[in-house]
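One structure coming up, written as structure tokens, with questions to follow.
Removed: one protein chain of the complex. Kept in place: all other protein chains.
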Amino acid sequence: MLKVENLHASVGDKMILKGINLEVKAGEVHAIMGPNGSGKSTLASVLAGNEKFTVTEGSVEFEGENLLDLNIEERSRRGLFLGFQYPVEIPGVTMANFMKLAVNEQRKARGLEPLTAAEYLRMMKEKSAIVELDSKLTSRAVNEGFSGGEKKKNEIFQMAMLEPKLSILDETDSGLDIDALRIVATGVTRLKTKENATVVITHYQRLLDYIVPDYVHVLYKGRIIYTGDKSLALKLEKEGYDWLINDYKEE
Amino acid sequence: MEKDTKDIIQELESGDYKYGFVTDIETETIGRGLSEDVIRLISAKKGEPEWMLERRLKAYRHWLTLEHPHWAHLDIPEIDFQDVIYYAAPKQKKALGSMDEVDPELKRTFDKLGIPLEEQMALAGVAVDAVMDSVSVKTTFRDTLAEKGIIFCSISEAIKEHPELIKKYLGSVVSYADNFYAALNAAVFSDGSFCYIPKGVRCPMELSTYFRINAEGTGQFERTLIVADEGSYVSYLEGCTAPRRDENQLHAAVVEIVVEKDADVKYSTVQNWYPGDKEGKGGIYNFVTKRGICREGAHLSWTQVETGSAITWKYPSCILQGDNSSGEFYSVAMTNNYQQADTGTKMIHLGRNTRSRIVSKGISAGRSQNAYRGLVRVAKGADNARNYSQCDSLLIGDKCGAHTFPVIDSQNPSAVLEHEATTSKISEDQLFYCNQRGLSTEDAVGLIVNGYAREVLAKLPMEFAVEAQKLLSLSLEGSVG
Partner (left out) sequence: MVVERINEILGAKPVDAGGALSSGAYVICGDSATDVTVAEGTTAQLLIADAPGAIEINIDVERGANLSIVHLVTEHSSTNISIAVAEGGVCRMTQAVISSSDSRVVASLVGSGARFELGGVFVITDEDQTSVTVDVNHMVADTVSRTMVKGVASGNAHGSFSGLVYVAPDAQHTDSVQSSRNVTIGTARIETLPQLEIYADDVKCSHGATVGQMDVDAILYMRQRGLSLVDAKRLQIEGFVDDVVLHASVEGITDALTELLGEKLTRL
């Protein structure tokens, strides 16, 4: 589904990604961990097409297409979803309106008719239940005045609405209390199918108790320096990153 | 993203004005120019009584002593007032008895404009007075309204049929001596709407006036007078369009509203006069004086969505004369290409315990200039006055200007007045977020702009709100992407 090869990206003069290799197949869950500043969020942004970053080298293939040729919304419409670490507030624009536009763009890209108002409302109701999102929030402006937990639930709600092929969740667990974490993580798990894939970017292993990864990658200084299975996350939780970083330095 | 936004801005600038057609209808006009004879001619054409003519002449003589105002943040080219046609009327064969007798070409015009002049109106529940060039074409629903004692007719008819009301109220809120354009209007106004809501009556439907400039070289000087008697309520809508022409046309209207004790008036405008082309050629000069006076316990609310006109100069105001009266002003002013707008409000607190609220949202794109100008004055005797003002500006592109010129004048120490203003642009983060959810940048900008204006749009009656939303996105066309 996603094939990243030797990806280099920079912001201004500063090289942040220095040769990422990553392959994600349908049905898989990947976790990306790593210390602060290792480039985790940059990787997510670059894959989504944030133009703040310049790709200087390497390739990204998504469903057989060159992802780097596409702009942000084209990537979105092809089924790539980014759950933001800091979802932005859009004053005055209601969630309901925003999502209706987004869902219908998604449907248009898939050759489907726009939803009728009734269908759309039914869908909203059904999907908001997945993350126990207070239905009142959908009549409020996008993320405005939402608590940290509500914002993150809202991201997963949108993921449910848009039914992406590949979801990249950037620190979706940060700032969540344990209940919200459970709700968000269960939501992600419930949306999991054999046809889609998830990349979870996280600091903590606790999220991975709910979302069980097939692979755990450790990102450090712009490279994936180690890949393991779910037991790696536990080891990192206990022992930190030092043992890996030291190994890497010796290399 | 930066580049993308610029492209979009350019695309938006190419947006088209869809009301730019001209109606091919025989028009009766008088020659260009202004003199006492022209005023006598206008008055005679309307079959006005002598006292009305005297009023016009008095205003004209005063106007001659005035200079064109320069204080606004506007670059107004010299206007030759002798090169304007002050009266133009679509020719009608005879007096109108029913809707069927209206010239079919005229009806088609109003159909194109989407004005529900006929049966659809019953469904929409809106009574319409349509003014083309200088005369009122047709006032619908008059009978239904008459049952409640509501008078809704053209001002020309009112002068003839309700002289006692006109004598009492016309010019009582905006005197001919008020300003340059108020004087000009008082001298040459040709038509407009008159509305009277009797004591204690709640007007059962929205009343609406639709203004249309059609004839070439004409100025439009309509005059609207609304009187809401004690304890009554009315919601009034005003819409305007004009054909696309290379010349600039002058529109200088006066709207007066008298809100008697405990009455409540809501006045909504969607102003979409032809704004000129993307090089700034042509377009309407829109110099309008709108003011209402509130007696004890009365309430007046102005809502405006201003997207049209080459130049807008307009300050719908409230004189809060009575104790416990209140005024509101909600405005979205959007300028694109070479448009200029200097708009805002005055809230004059005279009575005790008076309240006012101002919410202004300016949106500038292209090479346009958009200014908010406001005055909040609390007079000496106006104990416990309160005002809250919020004036925001949104800039789209780096060639436009957004300005805020509020004046707060407190002469009573019990006043509590607050003014806040912010200036922002659409953030890259917001665009990125919307793009990531699959929205094109153009849709995202439309969405964000409508969201930004939502607080004001929400104040419009439903049908108007939908129209205004479309208009905002349309006016943005060619400015972002």
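Note that the chains take the letters A and B in the order they are written out, and that residue 1 is the start of every chain.
The definition used in the following text is that a contact is a pair of C-beta atoms (placed from the backbone, for glycine too) under 8 Å apart; a residue touches a chain by one contact, two chains touch by 3 or more.
Worth saying up front: this structure is predicted, and the values here are computed from it rather than measured.
*Asks:* Could you tell me which of the visible chains the hidden chain touches?
*Replies:* Its contacts among the visible chains are B.
*Asks:* Going by the contact rule already stated, which one of B:Leu250, B:Ala402, B:Leu447 or B:Leu474 would touch the omitted chain in the full complex?
*Replies:* Residue touching the absent chain, from the options given: B:Ala402.
*Asks:* From the list B:Asn286, B:Ser393, B:Asn450 or B:Gln469, pick the residue that touches the absent chain.
*Replies:* From the options B:Asn286, B:Ser393, B:Asn450 or B:Gln469, the contact with the absent chain belongs to B:Ser393.
*Asks:* Could you tell me which of B:Ile79, B:Ala177 or B:Ala421 touches the chain that is not displayed?
*Replies:* B:Ala421
*Asks:* Over the whole complex, note the residues of chain B touching the chain we left out.
*Replies:* Touch with the absent chain occurs at residues 73, 380, 393, 395-425.
What we mean here is this: only the chains that are shown with their structure count from here on.
*Asks:* Between chain A and chain B, what is the gap in Å from one C-alpha centre to the other?
*Replies:* Computed value for the inter-centroid distance: 48 Å.
*Asks:* Report the residues of chain B in contact with chain A in the complex, numbered from low to high.
*Replies:* Chain B reaches chain A through residues 1-2, 4, 427-430, 432-441, 443, 447-448, 450-455.
*Asks:* Along chain A, where are the residues that touch chain B in the complex?
*Replies:* Going by the criterion above, the answer is residues 48-52, 71-73, 75-77, 81-82, 84, 87-88, 90-94, 97-99, 101-102, 105-106, 109, 141-142, 158, 162.
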